[in-house]
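My questions all concern the structure below.
Every protein chain except one is present and positioned as in the full complex.
For clarity, chains are labelled A, B and C in written order, and residue numbers in each chain start from 1.
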Amino acid sequence: MDWRERVAAEGSRGDRTGHFEREFYRGIYLIRRLEETLLELFAAGRLSGTTHTCLGQEANAVAVAFHLTDADVVVSNHRCHGHYLARTGDLEGLLAEIRGLERGLCSGKGGSQHLCAPNFYTNGIQGGIVPLATGMALAEKQRGSGAIVTVFIGDGTLGQGVVYESFNIAALWAAPLLVVVEANGWAQSTPTPRAMAGSMRQRLEAFGLPCGMVEGTDALEIHRAAGAAVGQVRETGRPAGLIIRTQRLGPHSKGDDSRSPEELETLRERDPLPRLAASLDPEQRRAIEAECERRLAAALTATEGPL
Amino acid sequence: MDWRERVAAEGSRGDRTGHFEREFYRGIYLIRRLEETLLELFAAGRLSGTTHTCLGQEANAVAVAFHLTDADVVVSNHRCHGHYLARTGDLEGLLAEIRGLERGLCSGKGGSQHLCAPNFYTNGIQGGIVPLATGMALAEKQRGSGAIVTVFIGDGTLGQGVVYESFNIAALWAAPLLVVVEANGWAQSTPTPRAMAGSMRQRLEAFGLPCGMVEGTDALEIHRAAGAAVGQVRETGRPAGLIIRTQRLGPHSKGDDSRSPEELETLRERDPLPRLAASLDPEQRRAIEAECERRLAAALTATEGPL
Amino acid sequence: MSTRCAAALNAALAEALERWDETLLLGEDLADPYGGAFRITRGLSTRFPDRVLSSPISEAALFGVSAGLALRGRRPVLEIMFGDFITLGLDQVINHIAKFREMYDEQVRVPLVVRTPMGGRRGYGPTHSQCLEKLLVGIPGLTVVAGSEYHDLHRLLLAAIASDDPVFFIENKLLYSRFQQRGRDGRLGPFLWEEGDSTYPTVQLRAADRCSVSVVTWGGMAHLARQAAEQLAIEHETMIEVLILSRLAPVDLTPLLASVRRTGALVVAEEGTLTGGVGAEIVARVQHEAFSSLRGPARRVAARDAVIPAARHLEDAVLPQVEDITDACLAAAAGTEH
Partner (left out) sequence: MSTRCAAALNAALAEALERWDETLLLGEDLADPYGGAFRITRGLSTRFPDRVLSSPISEAALFGVSAGLALRGRRPVLEIMFGDFITLGLDQVINHIAKFREMYDEQVRVPLVVRTPMGGRRGYGPTHSQCLEKLLVGIPGLTVVAGSEYHDLHRLLLAAIASDDPVFFIENKLLYSRFQQRGRDGRLGPFLWEEGDSTYPTVQLRAADRCSVSVVTWGGMAHLARQAAEQLAIEHETMIEVLILSRLAPVDLTPLLASVRRTGALVVAEEGTLTGGVGAEIVARVQHEAFSSLRGPARRVAARDAVIPAARHLEDAVLPQVEDITDACLAAAAGTEH
């Protein structure tokens, strides 16, 4: 059992020692702080281009990552920093990439939303990654690697037709593909009900993808649901979906948030982070936070470079 | 009440005089004979290009057309001759178009699958007509014309993502759009189960389109279901679907049928035409057929031209 | 005038909505308070709530829905948030929108405008920085217009909306915050200013002295071409004529041909990648129409045939810069081969 499997197993047992919760918290907290830092760098004019932070959605990335093996593949979208960090822990490579440095993951060519690392891919076109992930899952199956492919999409991306073409093909050809829909209720400035008719879950099921759903934002609940979904794909070798009701606490990209303060307040109440924090021993929690701050500071120093 | 409305009304009352059945038969028979003639012309090397006949599916076109008003719009696909004839009765214009004549609907520019006439449009790209039809339905609504738009697609065309994008938009923006899926069980050489995962009906419902279904191939049953579907769109001003299980008795296009003789035999048993024929008074039936043959012969003569 | 280009476009849209009931705006995130990713529709959904529609993320269908609206008497203006995303709708564009009028033998028209921002230099990376007009200019049946700050953008966009045929209206991203630059009494800054009186005019900026090179450009490159003209005049005593197209297809090269006959040398400056670019078409036409006027080969300045990187210094190395234009002009002026 490797580190991730152990943590995952502890999570599903309801670990008494709190080890699981601590690791989970460490993952979420590091992502949170990176994203906050990026927005600060932008505000200070020390980053150019654009970025999409996953503030409020970190637990989804960490929960899924806990259940994946190194051979598994993750495909993500514009809002990908959390997925990347949860998967690889490579804070410095990511920060360097976003800062446009030679030592970045893609030497600065990709930037914030076009990342690549072993078994990890993202792209900035909504929906286009889903057929890719389907093809990758088929490749893994054909190679008999036993790996599964997880693709993360937003709820707004359910507007793209190629997503359904891919669901259909994934189901027909039995691709070991997990589709995680991070339903944060918004697409850029558009609330989901203004962009989505019918039923989100039925949209997956109508194409042959059994689909789980997480309504709450308790980190452990997300973790359990992710485990069930990953397990289902791994065991059946067939595609499945998981819809996570989540919340985007930051702007869509840099400063473009036109939501009301009240609405944001309501969303913040759903933030998994403080609740998870409260469940930890305060001292241990502070130690984790301090460690994350140290890592972040080190990465910032290491990637100081032309902006 | 115009001719069509009267016939439609008679159909739903279960007309005692047989007038409705006769008109229905006339519509189906004329299309059947046109399509057979086209295949003969091709076989004789007297037509070039390609064509897709609707042999076996004629009743769908006629049934829907009976419920439409002149203001309503029909959008169709590669297999469009029946839809066009049922809608307009313009045998000569259609034949001239297929034969590439100046007097054709589109002066020979469009040919068999690119037709246009007032309130009637077809195109040869699978799926692409569905957003068009959606836009047209929205336009009619905005203009307050009271017209609805009916779009015909095949079951294979449910593979195209743009279809779902359009369903979503039609439902969100309340387009008076009727989507008729002619589910003939095949797409070119591919049986539907090899191309479609999940559930056809759910695929419409998941995007907010209530969806009727006709399993049998009794012409009157199709007529009733079409009436219900058209009526629903007209009354609610919102999109709906109708799936008709039907059968393609001819080749996909000219001579490319790789289905077994047994399979074709089974399909022929479902052909609505002989059953409707049997329900008619034999003499009246022969009179209808003779009239159709005369019309066809006249149209053939009138469109004799360069091949 | 001190109107920003973004404001000019916004005003044109407002005017169209006011004047023509058939006008409709569609696109992602158009509605207030957001008003579009680049804020060009700001205020319009408030004023015209039924005719400014924020859509789902469904580019392909949006093209088709807009075309359907246009075929049935509406006058839709579709915003595609980034020009890079037109790729999702090219089937609708090529096999539907551009074909209908001719394929249906003139029974229909498609009065549709597609507005979309293109171009780099903002560090948005490979999928949000391209100039893809090259994909559009070769499609029979399409009109392709590229705005620049040197054109009256209000009038240009309104003309596109008034057209009964499909028009792509390309807006370079850097344009939005720039001010309109319009000539007065035949002058703009140090240049002579000339603008044809056609619907989609070519603007000419030229030195009063005899010029030795014609530079033709459009969109976001107009700004760079003007800088090149200033540099060349000051640093190299080389005078050039800058021709800024507004309609790329169908293209009217009459003013350019006249210019080339005067100067004997041609440089095309485009932001898109070199190969298969709009510049190739212009060169092919000019060498055909004005072969004997050319003292040397026509030259093309364009982006390298590469992906546009996110990091700014890498992006700069891929995209054409002012120096590339001045270098090409000096070589062209000298009439040397290569």
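Please note the rule applied: contacts are C-beta pairs under 8 Å (C-beta built on N, C-alpha and C of every residue); 3 or more make two chains touch, one makes a residue touch a chain.
These numbers come from a predicted model, not from an experiment.
Novice: For the chain that's been dropped from view, list the shown partners it touches.
Specialist: A, B, C
Novice: Looking at the whole complex, which of C:P56, C:G141 or C:P166 touches the chain that is not displayed?
Specialist: For the chain that is not drawn, the touching residue is C:G141.
Novice: Of the residues A:T17, A:Q142 or A:S260, which one touches the chain left out of the display?
Specialist: A:Q142
Novice: Sort through C:E18, C:D164, C:D209 or C:D305 and give me the one touching the missing partner chain.
Specialist: C:D305
Novice: One chain is left out of this view; which of A:G82, A:G100, A:G161 or A:G198 touches it in the full complex?
Specialist: Within the whole complex, the residue contacting the unshown chain is A:G161.
Novice: List the residues of subunit C that touch the chain left out of this view.
Specialist: Per the touch rule, subunit C residues meeting the hidden chain are 60, 84-85, 87-88, 90-91, 93-95, 99, 102-103, 126-127, 132, 134-135, 137-141, 249-250, 272-273, 275-281, 283-284, 287-289, 291-292, 294, 296-300, 304-307, 309, 337-338.
Novice: Take the complete complex as the reference. Which residues in subunit A touch the chain that isn't displayed?
Specialist: Here the touching residues of subunit A are 73, 105-107, 109-110, 114, 116-117, 121, 123, 125, 128, 130-140, 142-143, 161-162, 165-166, 168-169, 172-173.
Novice: To test your reading of the contact rule: which positions on subunit B touch the chain that is missing from view?
Specialist: These residues of subunit B touch the chain that is not shown: 48-50, 100-101, 104, 107-114, 123-127, 156-157, 159-161, 187-190, 194-196, 256, 258, 306-307.
By our rule, only the chains that are shown with their structure count from here on.
Novice: Have a look at which chains touch which and call the overall pattern line, ring, star, complete or other.
Specialist: It is complete, because no pair of chains fails to touch.
Novice: Compared with subunit C, which chain's mean CA position is the farthest off?
Specialist: Of all the other chains, the one whose centre lies farthest from subunit C is B.
Novice: Round to the nearest whole Å and give the separation of the Cα centres of subunit B and subunit C.
Specialist: 43
Novice: Roughly how far is subunit A from subunit B, going centre to centre by Cα mean, in whole Å?
Specialist: So the centre of subunit A lies 46 Å away from the centre of subunit B.
Novice: What parts of subunit A, by residue number, touch at least two of the other chains?
Specialist: Counting only residues that touch two or more other chains, subunit A contributes 159-161, 194-196.
Novice: Residues of subunit C that contact two or more other chains, please.
Specialist: Touching at least two other chains: 55-56, 58, 60-61.
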